[in-house]
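Other chains dropped; remaining ones untouched in position.
A and B label the chains in the order they appear, each numbered from 1.
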């Protein structure tokens, strides 16, 4: 551990802010907002997020290493959460998918309805795009004083809502995290001792969650310079190589 | 109303701005669509004169004729800048065009438009994923609103529907401007989908 690491503990990412379609503000809030369902993880472009971090990264900063470590740690958590969101919701007790269709008939029915709604969404997207750029008059007089009515309950509800975001959300409902980045880092390093390995081979036997964490671990090792990631074409096979 | 109309007519004999000018001035002062009834009340114009004034203004404020356009949206009339001039307006206000909504948001709006009023749970069921965060975002943007509660369900969950702001943003005079849901997907496509699902989930031997 370096002297810098010893001196600066926690909050290393506190002045990193992000501008995304779904959220703009301090990065350290994003995770909390996601866990509280204020921002849907599904909509957070992780790749863009990593790009923003790399763009804002200052390798000469005193706590650069700590910041990198913190970022990789939290980005790995986001990958984990996103992979869970993408897998079907499982009922904790029975392990059965939540609200599953009772019959193939019902499944077909639901998918048909979803297809229609999806088509409707495309129509709406096109109409909103076609009508963008209409700006309203700036000449509307302010309403007469005293016309506006504010409900005090809505104000106190809003205060409760906004102010309670400051406390870390409960994460128990996410269930135990049974695999860690450290574990998968060890797996990767063991594999690398025998030479380059493709991500696909490495993760072939793994479940979805482990695959996601392995990916985060590979990124983390690459950040630390302990692994080189090679990908010859976009979306092509990813190869992990020992450092030069 | 009648009294006002007479009053205005009387006064017009003196100063008398033309009917179209009165409507133009009122629309200029409103950032939201103004219903024909509200226009009539403010200007004191009888129905025929109001219609004629609006027709005149629609020609005057057409996209080919002006930097300001008149649109019939959300059951009312609204003047706004011509989108062809939007880059100049955005530079002037030093504001970027708002980012387009996400695909998830479009699906939630589609659910509310076609199935609304509908609960959050109803939207999530149709989409197959929890939609609460997207709904919250659309409520904040004023494109969805809570319009009542579903008293038939435990906890009386709120019912959501699209707003006039949504209709305005989509350039729609009313929800009837949107093609009906069952016209969006062809019967052939639906039956192909059905076949695929049933053959994938049901062993053919078990089919009756």
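In this text, a contact is a pair of C-beta atoms (placed from the backbone, for glycine too) under 8 Å apart; a residue touches a chain by one contact, two chains touch by 3 or more.
Because the structure is a prediction, the values reported are computed rather than measured.
Trainee: Counting the whole structure file, what are the per-label copy numbers?
Mentor: Across the full complex in this file, the copy numbers are A x1, B x2.
Following the convention adopted for this analysis, only the chains that are shown with their structure count from here on.
Trainee: Cα centroid separation between chain A and chain B, in whole Å?
Mentor: 32
Trainee: In the complex of these two chains, what residues of chain B are touching chain A?
Mentor: Touching chain A from chain B are residues 28-32, 69, 71, 78-83, 86, 89, 97-104, 106-107, 109-111, 113-115, 125-130, 132-134, 136-137, 169-172, 178-179, 181-182, 184-185, 189-190, 193-194, 197-198, 201-202.
Trainee: Going by the contact rule set out above, which residues of chain A touch chain B in the complex?
Mentor: It is residues 21-22, 37-40, 42-43, 85, 89, 99, 104-105, 107-108, 110-125, 127-137, 139-141 of chain A that touch chain B.
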